[in-house]
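With one protein chain removed, the remaining protein chains of the complex are shown where they sit.
Per-chain residue numbering starts at 1, and chain names A and B are given in the order in which the chains are listed.
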Amino acid sequence: MQAAKKYVKNYIVMFLVTAAMIALLMFFAPATRSFTTLLSLLKQGIAPAILGWGVLFNIKAGNWDFGVGAEVLIAAIIGGNIAKMLGMGIAGVIVCCMVVGFAAGTVSGILYRLLRIPTIIISIAIMLIYESICGIVFGGKGVSLDLSYLVLSHFPGNVLMWIAGFLIAYILFFKTRIGYNIKAVGSNIKIAEDNGINVKRTKALALSIAGLFAGLYAAVNVGSSGAVRTVSAMGTMGTCFNAMMCVFIGLSIVGGGNIFIAIYFGAVVMQMIQMALMVFGIPTQYSQVVVAIFVIAFMLFSTNAPEIRENIRRKRHGGSFPHLAQ
Amino acid sequence: MEALLKVENISKEFGATKALSDVSMTVYPGEVRGLIGENGSGKSTLSNIIAGIHKMSDGKMMFLGAEYRPESVLDSRKKGISLLAQETGTIAGMTVYENMFLGEETAGGKSRFVNARRLKKATKEILAENGLAHIQPEDNVERYSFEDRKMIEVARAVWHDPQILIIDETTTALSHHGRQKIYEIIRQMKKNQKSVIFISHDLDEIMNVCDSVTVLRDGNYIDTLPHDRMNKDTIRSLMIGREFDGRYYRPDWVCTHGEQVVLKAEHIVYRNILKDVSLELHEGEILGIGGLTDSGMHELCKILFGAIRPDKGRVTYMDNTEITSPQTAMKKRIAYIPKDRDTESLFIFADIKDNIVASSYDQIKKQGFIFPKSEHELAEKTAASLQVKMRDVRQYVGELSGGNKQKVAICKWLANESQLFLMDCPTRGIDVGVKANIYLLMQELKKQGKAIIMVSEEMTELIGMSDRILILKDGECSGEFLRQDHPSEQEVIQKML
Partner (left out) sequence: MKRLCAWMLALLMVLPMTAYAAEDADTAHKIGVIFYGKDDALGQCVYEEVNHAAEVVGIEVEWALGDYDTESQLTSVENLISAGCEGIMFMPIEDASAQKVGQACEESGIYFAICFRDILDSGIKSYVESCEYYVGSCWEDDKGAAGDLVSVLAEDGRSVFGLEKMNPSIALAVRNDGFAEGAEAAGAEIVAEYEVPNDGNSQTHINGVTNFLNLYPDMDGILMTTSSQGAAEAIVNTVKQNSEVGKVKLAMFDLYEGIADDFAAGWVAAAAAGNSPDALFVFLALVNAVDGTPLSDSFINLSQKEVIVTSAEECADYEKYIDNPEYQIYSDEMIQNLVGRYNPDVTLEDYTEIMEAFSLDWVKENSAQ
């Protein structure tokens, strides 16, 4: 009973927030009132959540990695083409994309350790390099897969990918030393180092893990859409930022629950916002503004939650209303 | 008797700075070896080398008869040497059990995967063994007080059952209860023929706890005194290289201060920590506040600076301005030197200059611009006034010894010409030489008419420096002593307990 109570307490925030937002959408937009819409939202949240899980490792390790979008691109194009050439089917696409994605992330990590410059700079260079490579390999044509490969956009393919991604993320973060080391390094480098943790190696591994998830996301992408084309001029940064938004929302609603589930809900919330924009006919020019406002609102809430709780506690104890900081 | 640890001709350079020069030391089983020296003498550097945090530039170490070159702290722990560091060693944002097994999450497990349940269970047992059953393994470590977090580090250091335990200026951060716990651990280790290297600035403590003491000065080995040759004056002289006249507290025994009340706290209530505390601080007064660690005196200091908002009550400056935030306090030239200097007082990854001028930009700006030359001059002038031992003001503060860090923390407030100082344990973890400097500074500030509140856990310091002493117990004022009444330690302790 205690365990059940604790479970509810830990997950109540993320469930309530997500459910409340969906309920609000359905209330104000009759067109969305259907089980199909709900299912659609849950489905649409899968792919961005997968990438968000990988981005979390970087954020927790204190890495700024803007190359993750380019890693998705290169994993899809090279991994997808190799699998197609070898006739490996969708399983081959998944494996090849993950291998290429992991390798792409590992190159970032190696460069970081070798060159000893901040991850943000490495990631921007990597982004430009990978985008260029994608414009060269396979004639610069990207990758195209026929309908027989497109099984990851619907059940059971999408659910299996969610489960696979979740298990990998969960095990790496909670069940391996690297997960603990990443948390330690991201929280306090000095103390982590003083306790024998190899900081550079840990941050490099976080980059590799993000690349692995970039590969998984690439597989879902190409296994849903059937085609991925080249992008240049740092166009892949958009992919990276979208994933970060899911993570930020997830971090703000996680409460005591599992962060990966929270990120998934964060992804669902992001898709819900996009759906709301469409349904309410808000011009697409404003979509980025709206998304940014939502993310700021979530971050505002989570950053100030301790102070809000403190003020409520103080008021309950008969204290004065809090003064505004001068 | 065969030596347990032999340190031979150790040298260590940090860039151009030679932190240790040809230092040798031998520790025997069952020995409690004190290690003492002024700030910058190399004690922490030596202990860090032994514990595997730093690599030596030259020299050799032998442990249990074999060559000893630890790769890291984890490696040294595995081999049998544990370190209890001076500053905070637990990571906020992680749980107690994660901190307990930091870097060794899979140790003792059957697989390469981390078993959180096993770690929590083991943590619970370790905490219980060390009298910390009130700490929950799943809690985030920042929920707990500085003292509790330090005790978690103690538990972490001893659960490996080390052959040698290095205690680096840890006791100064602890309450009476905490210190007793450490002394019990030392006694147990001695009984089991294991050794302790005990670093402290408290000469009384060194004399009580240690079998012998090694003195370092400016990175050089000076001497090792067996217990029968240990006395305070000799140790002090060896530390500073000259005769020490032993006086650093105030020589006078009169209450001297102005009539003007510069700071007033009225009926302060805060959670269950402070129940109803009022005080007045006069210009030119040193008001000491003492008590046990959990008496609320540290929180009171934060409230006086506006860093914490009380549930009830108010703090006002002499012009009736209510102090509600650090910004308001700083506008009134109120300075605050916290107890936890590394996390609350200093920007550890910034240089000395940035730390010193951090509160003084308004003073040095010209037409809205701040020029590097002005910053540099202010930083150099202020650092020189307190004789900070440094390469130059561009040295990172994290590279300084504890005492020099504290000097930099004080410099910050001298640089912005503060008029009122709130000092929380200002001489914690500082050697006798620097302590004397700080006490002289306090007297100088008092002479200038500046007011000081000094929160301290050291009785002798409270009695030796304060015009007036307020004792807090269980969140309330339990006693007040005037300097001219020559209060004794027993009288003061009675009000605390």
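Criterion: contacts are C-beta pairs under 8 Å (C-beta built on N, C-alpha and C of every residue); 3 or more make two chains touch, one makes a residue touch a chain.
The structure displayed is predicted, hence computed values, not measured ones.
The chain we do not see here touches A in the full complex. The chain not shown here is touched by just one of A:N10, A:T106, A:N198 or A:S225, and that residue is A:S225. Contact with the chain that does not appear here is found for just one residue of A:N10, A:T106 or A:S287, A:S287.
For chain A, the residues touching the absent chain in the complete assembly are 31-32, 34, 36-37, 40, 43-44, 47-48, 69, 73, 114-117, 135, 139-142, 144, 147, 150, 153-154, 221-222, 224-233, 235-239, 242, 271, 274-275, 278-279, 281, 284-285, 287.
Quick note on the criterion: only the chains that are shown with their structure count from here on.
Every residue of chain A that touches chain B in the complex is listed here, in rising order: 171, 174-177, 179-181, 183-184, 187-188, 190-192, 194-197, 314, 317-320, 322-323, 325-326.
Against chain A, in their complex, chain B makes its touches with residues 52-53, 72-75, 77, 85, 88-94, 98, 102-103, 105-106, 112-114, 116, 269, 271, 309-312, 324-325, 327-328, 348, 398.
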